[in-house]
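With one protein chain removed, the remaining protein chains of the complex are shown where they sit.
Chain lettering (A, B and C) follows the sequence in which the chains are written, and residue indices restart at 1 in each chain.
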Amino acid sequence: MQHELFGSPDVEAFRQWLRENKSFELKEKLMSEQEAISRFVHDGDYIGFELYATVRCPMSLVRELVRQGKRNLGVLGQGLQEVDFLLAAGLVNRMDLTYVGYEVYGLSPILRRVVEQGRVKTAEWSNGAIAWRLKAAAMGVPFIPVRSMLGSDMLKTNGAHVMKDPYTGTQVVLLPAIVLDVGFIHVHRADPYGNAQIDGISGFAVELARASKRLIISAEEIVDPEEIRRYPERTVIPYFLVDAVVHAPFGSHPGEMAYLYDRDEPHLRMYMEMIRTEEGTQQYLEEYVYGPKTHEEYIEKVGGWGRMKVLSKLGVKR
Amino acid sequence: MQHELFGSPDVEAFRQWLRENKSFELKEKLMSEQEAISRFVHDGDYIGFELYATVRCPMSLVRELVRQGKRNLGVLGQGLQEVDFLLAAGLVNRMDLTYVGYEVYGLSPILRRVVEQGRVKTAEWSNGAIAWRLKAAAMGVPFIPVRSMLGSDMLKTNGAHVMKDPYTGTQVVLLPAIVLDVGFIHVHRADPYGNAQIDGISGFAVELARASKRLIISAEEIVDPEEIRRYPERTVIPYFLVDAVVHAPFGSHPGEMAYLYDRDEPHLRMYMEMIRTEEGTQQYLEEYVYGPKTHEEYIEKVGGWGRMKVLSKLGVKR
Amino acid sequence: MKPEYSPTELLIVLAARLFEDNTSAFIGTGIPMLAASLARKLYTPNLVPIFEFGGVGSQLRHLPRAVGEARTFDRAVWAAGICDIMETAQRGLVEYGFLGAAQIDPYGNLNTTVIGSYDRPKVRLPGSGGGNDVGSLCWRTVILMKHEVKRFVERVDFLTTVGYYRGGDTRYTEAGLPRGSGPFRVVTNLAVLGFDDETKRMKLLALNPGVTVDEVVKNTGFELLIPDEVGENPPPTEEELRVLREEIDPEGFYLTTTEGRILDIVTCTATDSQPLTVAVHRNRRGEIVAVLACDRADTPAACQALCPNL
Partner (left out) sequence: MKPEYSPTELLIVLAARLFEDNTSAFIGTGIPMLAASLARKLYTPNLVPIFEFGGVGSQLRHLPRAVGEARTFDRAVWAAGICDIMETAQRGLVEYGFLGAAQIDPYGNLNTTVIGSYDRPKVRLPGSGGGNDVGSLCWRTVILMKHEVKRFVERVDFLTTVGYYRGGDTRYTEAGLPRGSGPFRVVTNLAVLGFDDETKRMKLLALNPGVTVDEVVKNTGFELLIPDEVGENPPPTEEELRVLREEIDPEGFYLTTTEGRILDIVTCTATDSQPLTVAVHRNRRGEIVAVLACDRADTPAACQALCPNL
């Protein structure tokens, strides 16, 4: 068990960094997955994704990240494919973990192999705690008090402090803020500057966007900035937080995108079958991650735009 | 200078209260201003309004509150008319104060008279602090750390604690949560259950709605619940927080409602002129608050629906 | 004649019977989703399902397969984010929570993190996920378990989610969790269990059909309180099973007791000699039983017409 914080709670340094590196200039930030990852992600970075692999997840960015083989990454949070790919590719050396598994499909064989072989350092948090740690950073404060995780053994693995509040004596966990080096979010639509809208639940996009030094978003659709200005209350991520905007239709595949397309269940079944073994896992990565050089090639590989059109007819509609 | 907290930071008691008094039943809550105020507001209550008197403020509820003469009220926050009416009518005995004034029209003569004569106990906060105190209650935690207000004399008036955070040594003010007995919010539209949407900025509606034991909302428009379910991401206040829904078209008058109508500048000029003196203030209250018995009578008094229609042609449109 | 049912179906039915109407419940993946759907159809039509990533009040027209997907906020009253949801629970507005675990101890403390030591685990489990938040913040948590000695243990290998901590009031006084919250029921394939009001130790409440007290004791790795009167859980009714199989999970996504309608996507050469991509349902024998949609036609019938051999 360890107490070192993997990600930084230093909001004072974050202030300085943002002042020096972020601009309010309205400039176009459209670029490919390749360019976004190679410009803004570095070996050793501490990164985080939103939402999770079967739901509105920036999978085209994740696949490119694996392709480029950025190393010694720290990873925040829960995950399915988006974390497992990185684990399977050996790119992660530390992880703040809340959940890695496949819900109805059960445990993650990849996480099991990697952790049971001691190949990655971990600290444990709840889902709420992970989101709240991002929220603290988003608020620009070094910690946030919560009433979750009290009494649990997770506190022994993660170094969070406990105190009684000075007003009522209520016990709280002081969750340390976590500043990400790079955050990745997939959205329904964005303008070329990065102003982004999300339909349906917002997961922890609001918090993760604000807690990231660098922020890469991918979007199903690129819209005119006038569309953004017409409904400014729908902006979930304002442009000045964003470093790169990647146009990635069906970017959440094999996951779903609310109101646009359903998840690719047959593909997921095949994937779960393949990752049972280390060999199958590497074979999946070869075929579907390393093999296709672009998102377009990936779409071709998994069944082409025809299959995407079919998926778009299956999901929940408004 | 004093250190007593006017509003409660006891989130444990708030939990119990909400469990015993709130229901997830989908029941219609439409009622008049009269019924909402008489059922849900009591002498001695600690209350708060959102947003402020020239912008999306539940003025029809405020006028009814004054008419019913609820006494010994505690009031949170900043204010223009919504607080000044209560002060002028002698209904307030304690106040967490951030700003009472009329922006471009200058100081509030009413606040000056009441405070300089020692008729109300006050504690000082910043605008951010007020919103963050509501946010703490909304989060269900007894305090929230912030980097505002550090070093200021306001801390001597309000009893907030200061500490160094255990992770980085950063100094923070621990703002105590504040639970309101009753909150009042005016929205663009709501369904009969209370699910509410707001266009444009959300001010501190999100936080105030969640920090209130009882919540009364007024709405420009009552919509079919199907409209809510079609765009669930636009729900700013979910129905189970709401105790009363009052249909109040032009309910923000003499203030504005974004995209719907502009503020009534000539009326505001007259009001500012009248409140210069105690006599003028009481005369304004007689004519425009006590005089009209309902919101409809008020609208007639200030110029009728024709004037409202004109105001609706003047504001900013999408 | 008693209807046949699977252990999963029994768990779902027992869980569905626990809800109170006009309350809210945190719904996790799997059995809780089916239980909540069943409860809404038969017992508590106004039960409000809450999903941790933001969905509140979904009408559950389609059974969700994941806690964040669109089905969890399909025709919902509110699509929020995880912080707002967790804070709603922290404020005391979520009555029920459902949890599963690899291990449980006599005070309802749960382990979903590791079997063995944390640093050198024998089995790495998925982790807390929202489990700890649900168990910490909801008023009443219902725990769904397989009833086995290796799962009902004197001491969990890792305390992921605090139940009644060390018993008595220690959940509140020592751990510091919200007053009045805590484990409510443990529902297993053998029985429904509760907790003693004073000591907060687990006690047997009611046996599942055909199960004996001895059987429960034998499969529990710690001393269980056995009251003088132990109830019996009525078996799933025909109505419960029919609704479950025909209305809630006709696709057989969770249930194995139906013919199944498993989604597949296939390509065929259409009558116009161009390829057509088609979504179909197969039964458990792999036979195509329905055409759902395709890429080059608007209705299933039109898809079928393009590829008559499907």
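By our rule, a residue touches a chain if its C-beta (ideal position, glycine included) is under 8 Å from a C-beta of that chain, and two chains touch if they have at least 3 such contacts.
Owing to the predicted nature of the structure, the values given are computational and were not obtained by experimental measurement.
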Visible chains that the absent chain touches, using the contact criterion stated earlier: A, B
Among B:14, B:85, B:143 or B:204, the residue in touch with the chain that has been omitted: B:204
Contacting the left-out chain in the complete assembly, out of B:26, B:51 or B:86: B:51
Contact set of chain A toward the excluded chain (per top definition): 11-12, 14-16, 18-19, 22-26, 137-141, 193, 195, 210, 225, 228-230, 232-233, 235, 238-240
Where the missing chain touches chain B, by residue: 1, 51-52, 54-56, 78, 97-101, 103-104, 107-108, 111-112, 115-116, 118, 124-129, 131-132, 135, 146-154, 156-157, 162, 164, 170-172, 200-207, 256, 258-259, 263-266, 303-307, 309-311, 313-316
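We take it that only the chains that are shown with their structure count from here on.
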Distance from chain C to chain B - Cα centre to Cα centre, in angstrom: 41
Geometric centre distance via CA averages, chain C-chain A, whole Å: 26
Multi-chain contact sites of chain C, meaning residues that touch two or more partners: 55, 73, 79-80, 90, 137, 178
Multi-chain contact residues (two or more partners), chain B: 11-12, 139-141, 230, 232-233
